[in-house]
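What you see is the complex with one protein chain gone and the rest in place.
What follows is subunit A.
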Amino acid sequence: MKKLINAVEDVVAESVEGFAWAHADIVEMRTDPLFVVRRGGAREGKVGLVSGGGSGHEPLHAGFVGLGMLDAAVPGTVFTSPTPDHVLPALAAADSGRGVLAIVKNYTGDVLNFETAIELADADGIEVATVVVDDDVAVKDSLYTAGRRGVAGTLAVEKIAGAAAERGDDLQAVAATAARVVANVRSMGVALTACTVPHVGRPSFDLPDDEVEIGIGIHGEPGRRRIPVAPADDITAMLVEPVVEDLALTSGESVLLFVNGMGGTPLSELYVVYRQARRLLEDRGVVVARSLVGNYVTSLDMQGASVTVLRLDDELTALWDAPVHTAALRW
């Protein structure tokens, strides 16, 4: 394993420290426990937004703290959700008295730890609403699994709910908007290589050079099936089709098309995927009204990509377009 790290156990803290120094105009870092909060803390009169989870998905979530998005982000150790006593102070720091929306990715560890933290926050008199993001169509039947995973669609939930909070919506309204995004966003990913978790020191799964994993999550876990390497257009079709089918998109509908890199894939390849995804959507008469391409919800150094489609209406489009000023996303 070759990585630009010092000691394995210091990776997260040192990375967050560097992040906070680099973006000191936007965020502040708190220690013991470690979390990132919007510079100046909670905004008076605004519903707070908090997310978090295991590290290794940068820029998610700390990179999305700032104007128009999150108020606090809680990084756990690599691929491991933070603990309840770690989440609780972030919920408190984001609360200005109008309550807090917790945005939780549907992974068992994230759900259990946030659930406990929210019980503790409730006991402290902090009102918390929760939205669980579960956009990954690779996981089919929640009867036989832990349910769909929360992956790249989380970015859309954080951006749009953040804009709703910024314009002054109350907690119930922000939570309802976030839930509407969750109901209309779907993702599917592919891995060309496994990632290497620093404390493991070797790839998370063994993937032969001539095969790819279709239907991966964002924790280096293997996907649903393994296929021989194929041209980008063919692989992109395998990502786009289940997403479009699951959303039951019809001709004339508008969408956000988001092609996300897993951390180890160059932008040039992500644009190749975007090109084909866009063609496939337009072939069906779907209007790609908004786009995003880049490494936003990553899996350390994994090579791969995911395709996320969000069905838009006028309100969601306006909220997506609203100003955002964070380390990783701004317009």
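In this text, a residue touches a chain if its C-beta (ideal position, glycine included) is under 8 Å from a C-beta of that chain, and two chains touch if they have at least 3 such contacts; residues count from 1.
In this section, contacts and distances are computed from a predicted model.
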| item | value |
| --- | --- |
| Complex member absent from the view - protein name from UniProt, among "Dihydroorotate dehydrogenase B (NAD(+)), electron transfer subunit", "Nitrogenase component 1", "Dihydroxyacetone kinase DhaL subunit" or "Polyketide cyclase" | "Dihydroxyacetone kinase DhaL subunit" |
| Contact residue for the chain not shown (choose from A:Val137, A:Val181, A:Val197 or A:Ala327) | A:Val197 |
| Touch with the omitted chain, as defined above, among A:Met1, A:Ala22 or A:Ala146 | A:Ala146 |
| Contact partner of the left-out chain, one of A:Ser15, A:Ser96 or A:Thr116 | A:Thr116 |
| Options A:Phe79, A:Tyr274 or A:Trp320, residue touching the unrepresented chain | A:Phe79 |
| Residues of subunit A (touch criterion as defined above) contacting the omitted chain | 54, 76-86, 107-109, 112-113, 115-116, 138-139, 143-146, 149, 197, 199-200, 202, 204-205, 217, 219-222, 224 |
